[in-house]
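Of the protein chains in this complex, one is absent; all others appear in place.
By written order: A, B and C. Residues from 1 in each chain.
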Amino acid sequence: MAIRLTVACPDQIGIVATIGQLIAKYQGNIIEANHHTDAGAGWFFMRHDIYFPTDFTKLDQLQRELENISQALQLQWQLIQPKRPKRVILMVSRQSHCLADILYRWRSKELNIEILCIISNHQDLAQEASWHNIPYHYIPVPKQDKTAAFNQLAETIDQYKPDLIVLARYMQILPPFLCQQYPGRIINIHHSFLPAFAGAKPYHQAFERGVKLIGATCHYVNDELDAGPIIEQDMVRINHCHSIDDMVRLGKDVEKNVLARGLRLHLEDRVFIHNDKTVVFN
Amino acid sequence: MAIRLTVACPDQIGIVATIGQLIAKYQGNIIEANHHTDAGAGWFFMRHDIYFPTDFTKLDQLQRELENISQALQLQWQLIQPKRPKRVILMVSRQSHCLADILYRWRSKELNIEILCIISNHQDLAQEASWHNIPYHYIPVPKQDKTAAFNQLAETIDQYKPDLIVLARYMQILPPFLCQQYPGRIINIHHSFLPAFAGAKPYHQAFERGVKLIGATCHYVNDELDAGPIIEQDMVRINHCHSIDDMVRLGKDVEKNVLARGLRLHLEDRVFIHNDKTVVFN
Amino acid sequence: MAIRLTVACPDQIGIVATIGQLIAKYQGNIIEANHHTDAGAGWFFMRHDIYFPTDFTKLDQLQRELENISQALQLQWQLIQPKRPKRVILMVSRQSHCLADILYRWRSKELNIEILCIISNHQDLAQEASWHNIPYHYIPVPKQDKTAAFNQLAETIDQYKPDLIVLARYMQILPPFLCQQYPGRIINIHHSFLPAFAGAKPYHQAFERGVKLIGATCHYVNDELDAGPIIEQDMVRINHCHSIDDMVRLGKDVEKNVLARGLRLHLEDRVFIHNDKTVVFN
Partner (left out) sequence: MAIRLTVACPDQIGIVATIGQLIAKYQGNIIEANHHTDAGAGWFFMRHDIYFPTDFTKLDQLQRELENISQALQLQWQLIQPKRPKRVILMVSRQSHCLADILYRWRSKELNIEILCIISNHQDLAQEASWHNIPYHYIPVPKQDKTAAFNQLAETIDQYKPDLIVLARYMQILPPFLCQQYPGRIINIHHSFLPAFAGAKPYHQAFERGVKLIGATCHYVNDELDAGPIIEQDMVRINHCHSIDDMVRLGKDVEKNVLARGLRLHLEDRVFIHNDKTVVFN
């Protein structure tokens, strides 16, 4: 029986031993282990993939023991069943490349997720949804007053009880109340190497500046624009021959790859958030 | 006889034919050719590496014909003898990695340059100079008043009549009068992926922001800080394990490689500046 | 009117001038130009993207003049209308990642092609074809005797008169007679950095050897296995944590990206073949 244990807590002597003993007591075999101590922040992070014997029946007991330990050591911990797919909502606007990529990885079983629905402020990508028999919610967001739309959006999201919301090139800025409702559970892909070219039209900004590399950033959404904790970034080389259209085209490949990698890291519980930065075990 | 011809001019029909005919008339064989039309700016750029017969004696005549053509077509052009080393001044502060790298590439004959002198606001790197029998000018730049120092600097530079000045981690901002005196002839290496983290202590800024890539930018110096035309950039992957010291160490390798590549591109006359951006033929 | 001119010929003085004059005579504006001289082989390669005035009616005349020139200079040349989509057949087995990627790039208008049909030795990917209304030919290839199957395959291909055949993870070795029928017009993606790990199961070979990078190679097919001229290659970093399954998963992304890039280069007439190697203008 595969179990994943993640732990974050103040740094202190003996954590590894205490946790290790507990796992050994239940005959757990640690398949993959990652630790990190952030000396500056005085914080400790740990992720274990563990195999317990197939006839393992003491998960509740293990859980109670972790509960007891956690008070003494101030642990924030999670016991996760890695085989259970996470429940995901995808949000898009008109650009299809990130959506098509995630749908492909999902239908080819590369991503272990349940896709609850696709939400969009446009109707353009309804066909991609219908090909895959996924509900498609069209919630237009009028420029002049977005309040009603965002309320409808929040309601729609809430009814699905998602584990995760993925902004797969959703070109609206989410309202703060929504961001605060799902902390560490909204992932965005920004089409620049943040913090360079934050905000609108990053490829136009990059073209103007004459940079030789363009990039993409997958990050958690918080209530400051394009400033949430970064999960993954990558770049692609460009040169003077590339028009803005070329940059958009090349950028699409980086965007979808960076989003897919960031998403996978999150789904495998490899990302910890602390002080607006991430610890990523990969 | 190897000759290099670079041309920049308003875009128009027939340039390639006109230049091509002229070269063929003198029995020139075009070894490497690069063209670029910047449609937005309406500007044309060209670089030819040409072999003329070994007994070629008509360089003056060719030059005169180019002179005549250039008036009609508004050409900015240069006939360059690529074998002649360019005259270079290196400027440094206390960090040695870029200097050591350039000196190595020079003594192993990878860079075709004549190093006129090394100028520094510190004495730390005098030994590197003396190992290579290169004059070392120590010109300290006091914080409170830099005027006298910069005048002495300008004088020192001027007396050498350099083709190029390389700021190989020279940690002072050059005064505008000096930048304007050598337009397109001062190269700097900045230790970030510009425009991200311009200004001081970019690695500290990158650490704070939690980025997953750090970079370096080789650019021409103009009178706006870290805003000159970019020649070359590159990045290296980092993660949560890397301290600022680690980033400094990893960054050094990117910095020296990006500077070496940018410098080589300039020395081979592959870089054209237009509207604060570069066209780089490589 | 956009026209593309590609030229390959023995290296000689005056080619650029002659071609340049001809283009200028018809008021052609060279938008993008690439030349290369292979000094060792004594061969010259050229590719021009040209704009002629919109009311251009003299294409036939230009063609005749090129014909005349070509005899004197031994030119191999092509005048291409870049807007006309090339006619492409896709061939697959059971793996869908390369096919899905090409279909996505096609339906999002990133690739300027007409997809004539999909041919497979398996039925697995019929749905991808039907989603896109593309004919799907299922031609099984029995292990014991492949002759009949390959004849049927050749017939099917021939009837479509394709410009290009793309082996998008078609896991059969094409018979020599078919390779020879479409020289320089069959593109394959091999899932290793050739020539390392040629032949079957490259990821297993890579795992055994313990390499730290795995790659993919897009190449033209000739009648020697995995030995045709290479168009494009790329790599991705792996480590001791990666199982063969992980390598397969990571490799898929490299494979489809390398194939997409190689395919695009071919479609834009940027690839020249000479002596089993390629000149790629990009």
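Convention: a contact is a pair of C-beta atoms (placed from the backbone, for glycine too) under 8 Å apart; a residue touches a chain by one contact, two chains touch by 3 or more.
The model shown is predicted, which means the values in this text are computed figures rather than measured ones.
Novice: Can you pull out the displayed chains that the omitted chain is in contact with?
Specialist: It touches the following shown chains in the full complex: A, B, C.
Novice: Touching the absent chain in the whole complex: find that residue among A:Gln21, A:Gln61, A:Gln180 or A:Asn275.
Specialist: In the complete complex, the chain left out is touched by residue A:Gln21.
Novice: With the full complex in mind, choose from C:Leu194, C:Val221 or C:Leu263 the residue touching the hidden chain.
Specialist: Spelled out, the listed residue whose C-beta touches the missing chain is C:Leu194.
Novice: Which is it among A:Asn29, A:Gln61 or A:Gln180 that touches the chain not included here?
Specialist: A:Asn29
Novice: Using the document's definition of touch, tell me which of B:Glu65, B:Asp223 or B:Asp253 contacts the absent chain.
Specialist: Final answer for the missing-chain contact: B:Asp253.
Novice: When the complex is taken as a whole, what residues of chain B touch the one chain not shown?
Specialist: Interface residues of chain B facing the absent chain: 32, 96-97, 100-101, 104, 108, 110, 131, 241, 249, 253, 257, 260.
Novice: Touching residues of chain A against the unshown chain: what are they?
Specialist: These residues touch the chain not displayed: 11, 13-14, 16-21, 23-24, 27-37, 39.
Novice: Kindly note down the residues of chain C that lie in touch with the hidden chain.
Specialist: Here the touching residues of chain C are 36, 38, 193-197, 209-213, 215, 229-235, 239-241, 276-280.
In this section, only the chains that are shown with their structure count from here on.
Novice: With centres defined as the mean C-alpha position, give me the chain A-chain B separation in Å.
Specialist: Chain A and chain B have C-alpha centres separated by 41 Å.
Novice: If you average the CA atoms of chain B and of chain C, how many Å lie between those two points?
Specialist: Chain B and chain C have C-alpha centres separated by 37 Å.
Novice: If I count partner chains per residue in chain B, which residues reach a count of at least 2?
Specialist: 36
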